[in-house]
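Of the protein chains in this complex, all but one are displayed in their positions.
What follows is subunit A.
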Amino acid sequence: MTRNDWRRRTLGLLLVGSAAAWGPGCKREQPQASVPPDAGVVAVDAAPVAKVAKPLKFSTVRLVKENGSHVEVTYTLTNPGTAQARGDACLALLDEKGFTVHEAQMGSITVKGGTEDVFKDRVYVREPDWEQTRTVLLYTARDYQCDKDRFQESSEPLRLLRTGSPAPADVPPPQRPRKPAPGEMELSGVTLSHDSTLGLYRLQYTVKNVSARRINGQACLQGYGEDAHPSEEKAALLSDDLDAFSIAAGATVTVTDLVDIFDRERWDEIVSLDLFLDARGCESKPESAPVRLRFDRPANLHDADATDEAYDSDDETAEVNEGDATDPAEDETGMDSSDAYDPDEEFPQKPSSDEETVD
């Protein structure tokens, strides 16, 4: 049965029902089934109807960027099919070439077949990502698959400018950049410092995208004890996903992350650290990451409690020799570059007399 037939039957029943209420003696003719194409009436018919799924449609969108880190999105979703539509509503930030800078879940949605509803969501968006955004894409996906499903998986995606107005028709189609490959990124300026106020470690590093296309990735920091085989998952005493980044071709970004040391007592047990960049951070294996830097745990950076007592300065800092950052395409001698370190040069220390701290 086509959709229009179904609606005709339905409305016919509706009107017939009403006519019947007015009594058999009524001389009015049965009404013609002059049914408008999209009456959207809920099925009254008891016969089972095969549910038809059709892409959801976005409309009446309002985008408000808050100062700081959130975007509030209000949108209407219409379900022209008869099957329930259920999943996640998603937002993607796209650069001027249509490549994704960031993809986020807006929220869980359900729209009953043949109906529409209004949704309001507040999405976390990092400032560096928003600044690189030229257009915004709204779409729906299966649960938790905003960054994996095709954009047209279950909706007609809607393309907007950052203001919420429709994007021009000639914008490039949305795409996800492919995973980073060796030779596309350069890592430098790796610095590990201790913030005694927060009692946390801070890792800073600079990434340059030397390729001709956007790269999205995430850094991971792992730490190993003396006896560790770094190729095995269980060997890491510390494994911390750091911030994700999105870098345009030729651009450079300096990132500062706080390192979550889950078991602070084990910090001293860590002998070497491994900073690597890949598509999905710590889910990737360091030995296959496109960019990776192994370095010894700086001897002066002890567990937070000990450091507070032993040193004057607030921040103990260790510079890591960025020249030893390895790129699998170039390094033929193996991944562990720590043998090349000269400890005296590796961790230049400012003499404590130069550091005046105000308590």
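In this section, a residue touches a chain if its C-beta (ideal position, glycine included) is under 8 Å from a C-beta of that chain, and two chains touch if they have at least 3 such contacts; residues count from 1.
Just so we're on the same page, contacts and distances are computed from a predicted model.
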Record-based protein name (UniProt) of the chain missing from this complex, from "Lipoprotein", "C-type cytochrome biogenesis protein CcmI", "ABC transporter ATP-binding protein" or "Na(+)-translocating NADH-quinone reductase subunit B": "Lipoprotein"
Contact residue for the chain not shown (choose from A:E96, A:D117, A:E131 or A:D260): A:D117
Residues of subunit A in contact with the chain not shown: 11, 13-15, 17-23, 25-28, 31, 36, 38-44, 78, 84, 86, 88, 107-112, 115-119, 143, 225, 227, 229, 232, 234-235, 263, 265-266, 269
